[in-house]
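I'd like to ask you about the structure that follows.
Selected chains from the complex are presented in situ; the others are not included.
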Amino acid sequence: MYMAKVVGNVVATRKDESLVGYKLMVVKRINSKCEFIDDEEVAADYVGAGIGDYVLICRGSAVRVDESKQKVAIDMAIIGIIDTFDA
Amino acid sequence: MYMAKVVGNVVATRKDESLVGYKLMVVKRINSKCEFIDDEEVAADYVGAGIGDYVLICRGSAVRVDESKQKVAIDMAIIGIIDTFDA
Amino acid sequence: MYMAKVVGNVVATRKDESLVGYKLMVVKRINSKCEFIDDEEVAADYVGAGIGDYVLICRGSAVRVDESKQKVAIDMAIIGIIDTFDA
């Protein structure tokens, strides 16, 4: 996992039907000084995150472990909203 | 997932037979300014994308969750056509 | 796997419920001279590691092989505390 900031969202009308109902957010990875350290990625929002939130990003098959998500074409998700971190 | 632009396609007559019927597109990852930020990759097209489209790219086992794709040797796919995004 | 140092932890009250009970640590990858060589990542702690420990990091589905972890949205874990290494 890594830390990121939610910076926007993506609208895609034509898409794989498994994605219907998921909010797709643009996120940028941060370091412990809250500096951006990578280019934009797109993550499905599992926790009700909003633009400006610092979040925890998970990747790979880990984001489909839940029974309800096993047939969803998602490889990256926001799995937590960060209250605080130190480093 | 990440955002990319479709820039071309690949023709491969001799290939793993599981790939037959899939359109293989050359894509280049973009940032939120629509600047290219990585080298060319090849993605299977799941949504009818064309050259010049801005698309959503998914990687890994996520692209084989659908029953019809479980035996296909694909690790990257175009899963949406982006209408708009902000960041 | 790779070697890392535990440098902090993350508090996230709102998170995927599968994460409840896991300690989430901020780690930084190191080389064999114990120099930091990458940006901060977040790993679940499986072995009781503390801040300052040198640890072994594992990624991907490998961190969910245990029966108890198959439904947990984790893609990175601390799987060992390093006593010594040479290189």
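A, B and C label the chains in the order they appear, each numbered from 1.
Heads up, the rule we're going with is that a residue touches a chain if its C-beta (ideal position, glycine included) is under 8 Å from a C-beta of that chain, and two chains touch if they have at least 3 such contacts.
Every value quoted in this text rests on a predicted model; they were computed, and no experiment measured them.
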Handout entry: Full complex, copies of the single sequence (shown: 3)
Key = 5
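The definition used in the following text is that only the chains that are shown with their structure count from here on.
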Practice task
Assign the assembly's chain-to-chain touch graph to one of these shapes: line, ring, star, complete, other.
Solution key: line
Exercise for the section: Express in whole angstrom the distance between the two chain centres, defined as the mean CA positions of subunit A and subunit C. Expected result: 19
Completion exercise
subunit B and subunit C have mean C-alpha positions lying a whole-number Å distance apart equal to 31
Handout entry: Shared interface positions of subunit A, touching two or more other chains
Key = 60-61, 63
Fill in the blank from the handout: The residues of subunit B that touch subunit A in their complex are 1-3, 29, 31-32, 37, 46-48, 56, 58-63, 65-66, 77, 79-87
Handout entry: Residue ranges of subunit A touching subunit B (in the complex, touch as defined)
Key = 7-16, 18-19, 24, 26, 28, 39-44, 60-61, 63-64, 70-76
